Every structure is written in C-alpha cells, then in structure tokens.
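Left out: one protein chain. Kept in place: all the others.
Chain naming follows the written order as A, B and C, and within any one chain the residues start at number 1.
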Amino acid sequence: MKRLLAYSSIENIGLIFTGIGLSILFAASNLHLFAALALAAALIHALNHSLFKSMLFLATGSVLHATRQRSLGKLGGLIRSMPWVAALALIGTLAIAGLPPLNGFVSEWLLLQSFLYTPQLPHAFINMLIPLGAAALALTVALAAYVMVKFYGVIFLGKPRETLLAQAHDANWLERIGLAWLAAGCIAIGVQPQLALDAAGKSTGMLVGQTIAPNPSVWRIAPIAPEQASYSGWIFLAVILCTIAVTFLLVRLLAHGRIRRTAPWDCGYPWQTSRMQDTAEGFGQPIRHMFGAFFRMERELPAPTDLTPKYRVHIEDRFWRALYQPIAAAVKRLADAISFLQGGRLAIYLLFSFLTLLGLLVFVL
Amino acid sequence: MLRSPLNVQLLSHLDVELLKLLAAGMLLISFAMLSTRRTQQLITLFAWQGAILFLSTTLVAHEAGLTELYFSAGLTLILKVITLPLILHTLIKRLGAQWDNERLVNIPITMLVGLVLVIFSFGLAQPISLLATTITRHTIGIALAVILLSFLMMITRRKAVTQVIGFLAMENGLFFAATSATYGMPMVIELGIALDLLVAVFILGIFFFQIREQFDSLDLHHMESLREK
Amino acid sequence: MRGIAFVWQFGEVILAISLAPLFSGWIAQCRAWMQNRKAPPFTQPYRMLRKLFNKDAALAENASRLFRTTPYVLFGTMVLAAAIIPSVVTDLPFARAADAIALIGLFATARVFQALAAMDIGTAFGTLGARREMMVGFLAEPAILMVFFNAFLLFGTTALTGMVDNYTTHPSVIDPSVVFAAIAFTMVLLAENARIPIDNPTTHLELTMIHEAMVLEYSARHLALIEWASSLKLFNYACIGLALFLPWGIAIHGAHVDSALIALSALLVKLAFCGAGLALIESVSAKLRIFRAPEFLAMAFLIAVLGLLVHLLLGANANA
Partner (left out) sequence: MELWLVLGMPLLGTFVLAILGARRYAPEVNVGVSLATLLAASLLVVRIIRNGPLLIGHEQFFVDPFNVFLVALTAFVGLTTAIFSRPYMRIEEHHGRLTARRLRLYHSMYQLFMFAMLLALLTNNMGLVWVAMEAATLSTVLLVSLYRTKASLEAAWKYFILCGVGIAQALFGTILLYFAAERTLGRQGMTALLWTHLNAAKADLEPTVMGLAFVFLLVGYGTKVGLAPLHNWLPDAHAEGPTPVSAVLSGLLLNVALYAVIRCKVLAVGSIGPMMPGRMLMAFGLLSAVLAAFFLWRQRDIKRLFGYSSIEHMGIITFAFGLGGPVANFAALLHMTVHSLTKSSIFFTAGHASQTAGTQQMDGIRGLVGISPTIGWGLILGSLAILGMPPFGVFASEFLILTTAMREHPWTTPFLLIALGVAFAGIFMKVQPMAFGESEAPKLPHSPALLPVFIHLAMVLVLGLYIPPALAEWYRAAARLIG
C-alpha cells in the first residue's frame, strides 16, 4: 500500500523535474515568460504533491491503524466501515489522479501548457522531441489515474476480502481533521489556483525574472493569454454541482424515488464471493500485458487440471536492471576508485595541499 | 623599477652581504631539518632558525631605521628562540620522547625534491624581488623556499611532535618573508599572529599528552583509522 | 448583455442535452440501414429513457453512496462539457472555463468516477469493466493530447472558441496535418465512446464488454442518467471534432438569432453526416480483441504525431 504511494512519489517528482527542466531550457533561450510558466507549474505541483501525498499517507495510516493490514490484496469495502476516511481519501485520490476541479489537475494542466510553447525554442531537433515528452507526460498522468483508481477501488470499494475488515472502525476526530484540512487544501488550490499562482509568481519572478501574465479575473487562470488557454476551477465545480443538484431535483420531482435492495446482479451469477473481485494484481493486468516488454515476468499459471491451483507472478523492472543498476554500479565503482583521496594518512592530505599549491603557482606563472 | 629606493643606496655593502649570509643559513637549516632524524636535534635546529630570524630582523630594523621592527625582532627572540624551544624540550622530556628516532622517506630523494622546490621558489619570487623596495629583496625567494621546504618536511614526518616543528618552521619562513618583502607586517597583526602561535603550541602540547594517552605513542600511523573503508 | 449571453449558454446546453439521445438514435438508425435491418425509430432512445425513469431502482445491498452519486456526477460533467464546447455559438460565458486540455481532464473525471462506481459492488464483471475502461482511457489521452497539440500549432491556442474563431476568420489555413489530426481524433472518439471496434455498445456478451460491464449493476433512473450521459459524451466528442475540423457555420462573436439559426441548421446537417460516417465505420469494421485496443490507440497516437511532424517539417520548409 505504502509502496504504491512511494512509487507514485517518484512519478510526481519526475513531473516536477520535467517542469524545472523545461523552465531551464526556456530560460536559457531567453523565453522568460514560458520559463516562468513551466517553473510555476513545477512549484505548484510540488505544493500539490505535498498536499495530496501526505493526505493519502495519512489515510493509509488510518486504514492500517484500523485494519492492521498492509497488503492491498487483503483489504476492500472499507467505504462502508470507514465512510469518513473513504470520503476524504476519495478527494485525495481524485487530486493525485490529476482530475479537475482539484489541485493535481491545475499543475498538470500548467505543465502541459508550458509544453505547448516548446516549438518556440530555437532548436528544431528539440522541438520535434519535446511533443513526445508531452505525450509521455499525458501517458504518465493517465496511468497514474489508472493506478489511483486501483488503489482506491481495492482498498475502499467492493466487498471486504477478509471478514475482519467489516469491524474496522472509522478514524477518530483528530484524524478526520488532519485529513480534512489537507482535502480542503486540495479543493482550494483546485478551484482557486490563483492563490498558488500568485505565490509561485513571486518565486518565478525571483528566479527567472518574470511573473506569469496577470490574471484576467479572479474566476479563472490564463497563464499566457486568455485567448490561448484558460481554466476555471470555480466554473467546473459550480456547474457540476448545480447540474447534479438540478438533475437530482428533477429526477425526484418527475420520477418516483423507489428503491429495492437486492443481491448484486452480476449477470445472474448468484454464487459470487469476495474472492472473485479483481485483486490489485488483477486490476493491473492490462498494464502488465501491454508493458510486458519493459518487465521481466515470471509466471506460474495453474493448469486446468490442478486440484490446488496456484497463481504466482513475479515482476522485475527491466529498466531497473538494464539502466539504473549499471549506473548505480558505475557510480559505486567511481566512488571506490576515488576513495584513495580520503585514505586516512595526514601526510598524503598534506601532499594534496602541497601539490595543489604548486599546481596553481605554475598556473599563474 | 623607477622608484629607486633611497635606503638601498644608504645601505652598506657589508650589511647586504650579511643578510644574504643569514638567509643562506636559514635555507641550510631548513635542509638540515628535512634530513634530521632526532627530535631533539630538530628542536635545536628550530631554535637556531629562530635566532637567525631574530638577527636578520634586527639587522633590517637597524638599516631601515624602523623601531617597529625592533619590537618584531624582540618578539621573535622571546617566542621563537626561547619560549617555543623550551616548551618543546620540556614537552618531549615529559613525554619521554627526547631520544626518539624516526624513519624518514628516502632522504636523498627528499633532498632532490627540496632542491627543485628552491629553484621553483626562486623563479616564483623573481618578479616580486624586482618590484620590492626593501634592502632584503633578494631574500624573498629564500623565504618562499623555507616555507615550501617546511611544508615538505611536514609531509615526510611521521611523528606528531616533528610535524608540529615543521609547522613552526613554516611560520618562521613566513616571518622571514614578511620582513624581507615588506619590513614586517603591522604591529597589531604581528602580535595577533604571535598570540595565535603561542596558543597553538599550548594546545598542541595538550594534544600530545592526550594522543599518547589514547594511542600509547606519538606515531602518526596510529591515526589513520578515519578513512574511506 | 451578459445576461443574454447566459441565456444563450443555457439554450446551448439544453439543446445539447435534448439532441444527444437523438444523435445516438440517428447513428443506430444509419447502422441499421447499412446493415439492411429495419431500424427502430429515431426516438427510441427517448422512449428508453422514459421507461427507465419510471422503473423501480434495484440496488445491490452493499452499494455505497458513491455508487448512487456517480450517475449524477457523470451527467453533471457531461453537461459542463457541453457548456464549454462551442457547438452553435462561440464565446459563451462558460467557454473560457476550460481549454481543450482541460476538457480531456473533465472527461477523465467522468471516467474515473464511472470506474470507481463499477468497483463498488465488488462483482467480477464490474471490476473487469473498470480496468478495461481505465486502460482504454490512459491510452487514448496521449493520442488526443497530440491532436490538440497539433491544433495549437495551427491556431496558436488551445481554447476551442479561439480555434473556431481562427479557423473561420482564416479559412485558408488548411494544413496537411489537419488530415492526420482528424483521423487520429476519429479513432480516439470511437475508443472513448465505447464504439466498435473497441467496444460494442449493443453487445450482450459479458466477456467482451467494457462500458456495459461497468453499468451492469445499474438500473432504472440511475441507468437512465448514465445512458443519457454517454450519449451526451458522444455528442460532445462529435461537437469537438466539428469545432476542430469543420467549424463552418458556427456563429462567432455574439449570438444573433439569425446567425444562430444558420449555425443550428449547419450543426444538424454536420451531425447527420457525422453520425452516418460513424455508423459506416462501425458497420465495416469488426470489434477488436481487447488487447488489440492498445494497437489501435497507438496507431491513433502515431498518426497524430505524424501530423505534428509533418507540420513542423513543412513549416520549417516554408520558413526557409
């Protein structure tokens, strides 16, 4: 559970660095306005990330506390026993999945906006590569949404996978408040991103000498120019809520509100148990299937005749092995190679100092 | 240089020769220190170096007519010829280290390196000597050589005490450089430097005891545990 | 003045809401014609909605509040999208609330809610549908983003209103990349709206379902809202496509009754053709296996990127 969130942190840090990198590129080409935009996106995303990530960590903490269960595969259906945590965690989940009108969307939107202006960079080659970067970004964000649906769905929705879970108690007041103010932050920045933009504008003003274009109104943000792109969290929230309310009223007025509780339909299959739901692994199966090339997978699938069917899958990241491990090993080797510099002998240290002095003296001569 | 200094003309030929002789003595002592194995001898050499420094400073003070430099010379006498050697002698006696010998890195090679250093520092000091207006301007190269030789000595030493003597010898070279290039630093600063030096030696003295207490020896090769493993 | 703008806005939304089922009905009609079947009447979707609203809702015992709210949320997001997309008149008050990229986000919100609701009951088919839907979604998003990127390069804006304005004021701007973008967009549209070849909206075979699998547990008014929302989604997508690629006729800068009427009739004609085209595509293609869907969407993505490259290369040539 926490592992998933930790990986998600890496993803978000990646997004932040994407923004910073773009900003440096823009700044180096003297496109200060766009540099400011990309930087603001990165900064706001950092803020947002701290908000929703700490919120989700707290929420998993509450779940852990209530259920003593760390594994995603043994949770489920907590929305019924822990409605408060579930409701607040939903906000965090939607925010981290980058959905409007919450805060995660705002920063990702700004980041995509700054990607749009890359064609103005004076390097034709980079220009052609960067749109692919934007696509990768979109893919990442959408994939994050996928994973967060899995995260939320497996923990809070469905049927409890263990019988004990039904007795899980909801968070106490203190925990609720802790979660609630973070959720409030997510919503506030989502619908009123001007707050964050103004704050970020100060930093960008300091760093790239340019703030983002002043906002046309308090109701929406338009980082470059209102004709080019704008976004209003207020309208999003307001219209959706109004429509929901109006529709609800109309449905109530025009149709009857009768409800019959029955067993789940599930295409008429009556013998379902909680074990028939997707597990976290099951939910992620399409991704494993599609990105199979990137992983090293060992699978043990049950044969149709097995009396005790067993399913096991072990996944290893190929990139980890092929890319990061060699780099890490190289860094380690280099670090070992230079360790003689700190060999413990004072005489050698003095010699370094001596040689440095002589070298510099030769240099100035 | 155009601004041909008055005091150089006033200077008697003999005094210049004397100064050069003293400077040569400094250099010689530095080489001697580089090759000496016995700690006690080193301290004696250090005291001699201080004495030469005192003499040359007095000489310069006399020739240039600067009272300030007399003070400086007096400071050198008290500190470097009397106090520090005394402290060091007492220290090694109390540490029982007066008969210590130490193995050195190949002495001929060290000497050779030292020679190269001397040539190097002469080359380095050349432009400065040309600019200098002092009577002692030819000795700047030697002062620099003394500094570098002391540095070399610190590198080659393996005992705490001798390393400190190298450090102090370097300080002598610095004083020598100060008098030869500029007739000494301003008084306040000289005082400050002397004070720092004195305190340093006291602290080092305390250190010697603590080191011996902890390591049972003043050998520096015991102190190589802090490193990248 | 602003008040009137809001009236127009409201009118456009109402129009979208009421036309959407008709559009779905029209596609079904065309499909039936093309497949030599006797078609249900156009108004079939409306009848179905009425029937569903009048039924008793059967709700699973363990359905949570999330499950019951989701239909409303879906409907709400689609109505908002309809308000933003310039289908008849541009520059309405809400149009500035989102540019094209924010619209992607809006659709994503709807999708996530639907997937979550599908997981709520904890049935095998629900989760199956949810995971497939999310898969299609995350593949479609980069592709459609590339389409909008392309549009941005052409028009210098990602605001739909701005695109329409630019397009209609400089009709000469027809770039080869538009063709690529249009093809990519159509493919995404099919995928996002659960049409053949990704999904079959009329299937009854559970194992091949995506969208239907998610709404299996819904009934009566909830189902009605969801169905309405999905026809609105299709309508919205069609309108985005029209605004991007065939914006002629949309009343720009101000809403006058006569220009709006022209725009409305233009919209109807365009939608009719568009629906027929969709029906044609659906009729001539077969549904893909679920794991062929990534290939299909990757193709869409590739085409969009190709369009982008074509634009950059040709643009560079033009400058040189």
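Methods note: a residue touches a chain if its C-beta (ideal position, glycine included) is under 8 Å from a C-beta of that chain, and two chains touch if they have at least 3 such contacts.
What you see is a predicted model; the values in this text were computed from it and never measured.
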For this session: Using the contact definition given at the top, list the shown chains touched by the missing chain.
Result: A, B
For this session: Write down which of B:Gln41, B:Thr90, B:Asn106 or B:Gln210 is the residue touching the left-out chain.
Result: B:Gln210
Exercise. On subunit B, what residues meet the omitted chain?
Worked result: 68, 124, 127-128, 131-133, 144, 147, 151, 154, 160, 163, 167, 170-171, 174, 177-178, 181-183, 185-189, 192-193, 195-196, 199-200, 203-204, 207, 210-211, 214-215, 223-226, 228-229
Exercise. Since one chain has been left out of the picture, which residues of subunit A touch it in the full complex?
Worked result: 13, 16, 20, 23-24, 27-28, 39, 42-43, 46-47, 199-200, 202-203, 206-208, 328, 331-332, 334-336, 338-339, 341-342, 346, 349-350, 352-353, 356-357, 360-361, 363-364
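The rule we apply is simple: only the chains that are shown with their structure count from here on.
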Exercise. Looking only at which chains touch which, which shape fits best: line, ring, star, complete or other?
Worked result: line
For this session: Report the chain whose mean Cα position is at the greatest distance from that of subunit B.
Result: C
For this session: Between subunit B and subunit C, tell me the centre distance in angstrom, where each centre is the average of that chain's C-alpha atoms.
Result: 88
Exercise. In the complex of these two chains, what residues of subunit A are touching subunit B?
Worked result: 339, 341-347, 350-351, 354, 357-358, 361, 365
Seminar exercise, completed: Per the touch rule, the subunit B residues reaching subunit A in their complex are 120, 123-124, 148, 151-152, 154-158, 163, 220-221, 223-228
Problem set entry | Touch list for subunit C against partner subunit A, complex | 53-54, 56-62, 64-66, 69, 72-73, 75-77, 79-80, 83, 94, 96-99, 101-102, 104-106, 108-109, 112, 115-116, 119-128, 130-132, 134-135, 137-139, 141-142, 145-146, 149, 152-153, 156-159, 162, 206, 216-217, 221, 225, 290-291, 294, 301, 305, 308-309, 312, 316
